[in-house]
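Take this structure first; my questions come after.
A protein chain is absent from this complex, but the other protein chains hold their places.
Chain lettering (A and B) follows the sequence in which the chains are written, and residue indices restart at 1 in each chain.
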Amino acid sequence: MQIESSQERMAAYLRDRQDKVISRWCELVAAGVRGRSSAVEIRAELEDLYALVLRVTAGQDEQAAGELRAALAELSRSRARNGFTPRETALGVFSLKDAVYELVADTTDLIPEFLSFSRMIDDLGLHTFESYAAAREQIIADQAASMLELSTPVVRLWDGIIAVPLVGTLDSARTQLVTEKLLETLVATGAEHAVLDITGVPTVDTEVAQHLLKTVNAARLLGAECIICGIRPQVAQTIVSLGIEFGDIATKATLADALHHALTRSGLKVTEADRT
Amino acid sequence: MDEVPIQSGDDVVRVRQRVRVVAADSGLSLVDQTKLVTAASELARNALVYGGGGTARIEVLTSPAGRAGVRIGFSDDGPGIADVDLALTDGWTTGGGLGLGLSGARRLVDEFELTSKPGRGTSVVVIKWSR
Partner (left out) sequence: MERVPILKIGRTLFVSIQIDLQDDSVMRLQEDLAAELAATGATGVIIDITAVEIVDSFIGRMLTMIGSISRLFDAETVLVGMRPAVAITLTELGLSLRGVRTALNAEKGMKLLNGRAR
């Protein structure tokens, strides 16, 4: 029972004229490429894609659709690396429609098949655009992550006293990272005092205060006492007007004050050396 | 998908251990694993103590963007919760709070869905995604 589906008819049509279509497709793509890829490279790329397109058009191969999307995502990535805009890549995919249309235009009996084929190619072209966008998002996310890493150093002020200079807005992601690094350093150094310097934090509102309190709490669970320093006058006013209570957490104006406090709590005293 | 029956205190431990393995395999960071297992422990205990016993269903997910995640569903045929909103309010003002620990568990996960009707049991589904 061989009822040829319209999909199979289109696939057969494309298969029979394979060379012609691919050659024409290569010409159209090469025109847009303007020398950034060689003819040989283009041909190889498009032949592989064409084979996948055939399988998908025939509609009998479930894996083909996935493979084709993956191949196009890879094409999008490599084109982006070579300086192509996503528009250029998508146009390259769309030009397959033109190549096929030139042949189909003379026959009248493949119009519905060509329409579905055309829609499929549209979808694939858009897919290359989406892949491009997704790749850019990933790069931005990676850069943000490494910026976050770089901006949270933990320094050792003295035996048993460490300091965390906080710079920038304290959102939940940064707080988590700061807390993790602080706790790891506590375990590694055995420090019992941690100074959180918020000089570089532009605003301290209720949310930021909550984040700070969480960090202090976590450090406390590891046996360390936190001191918050670097509270600027405007910040102090905001904190009081918002009714934020730091409870029994020591707060100091400067890092020097905080260090002195921690040294005293550690049972140490700073005295002038004998000058003889 | 893993199904773990929750009928005893040992089962709660079993749920913790199973979730830990799945979370680690899914690439969740250590802190995220700990949060998820802790949430699972709370919810499994609820199913046992308040639900009269239930089941945990653990499965691995993939987000549209390709990230791995872990979904855990807890269901019991217990008396159900009459006032869901009340159960979800923060009871941890002084740290000695009572209550079902639901609000705490919710803070530890990325997605949290609670369905419960008196007499119809309780179902809680939580998801944690890897970063």
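Simple rule for what comes next: contacts are C-beta pairs under 8 Å (C-beta built on N, C-alpha and C of every residue); 3 or more make two chains touch, one makes a residue touch a chain.
This structure is a prediction, so every number in the text was calculated from the model and none was measured.
The chain that is not drawn here is touched, among residues A:P112, A:P153, A:G168 or A:G190, by A:G190.
When the missing chain is restored to the complex, the residue among B:R45, B:R71 or B:K128 that touches it is B:R45. For subunit A, the residues touching the absent chain in the complete assembly are 176, 179-180, 183-184, 186-187, 190, 192, 214, 217-224. Touching the omitted chain from subunit B are residues 9-10, 12-13, 16-17, 20, 30-31, 33-35, 37-38, 41-42, 45, 90, 92, 94-97, 101, 104, 107-108.
Keep this in mind: only the chains that are shown with their structure count from here on.
Distance between chain centres (mean CA atoms), subunit A to subunit B: 29 Å. Residues 134, 176, 180 of subunit A touch subunit B in their complex.
Every residue of subunit B that touches subunit A in the complex is listed here, in rising order: 31, 65.
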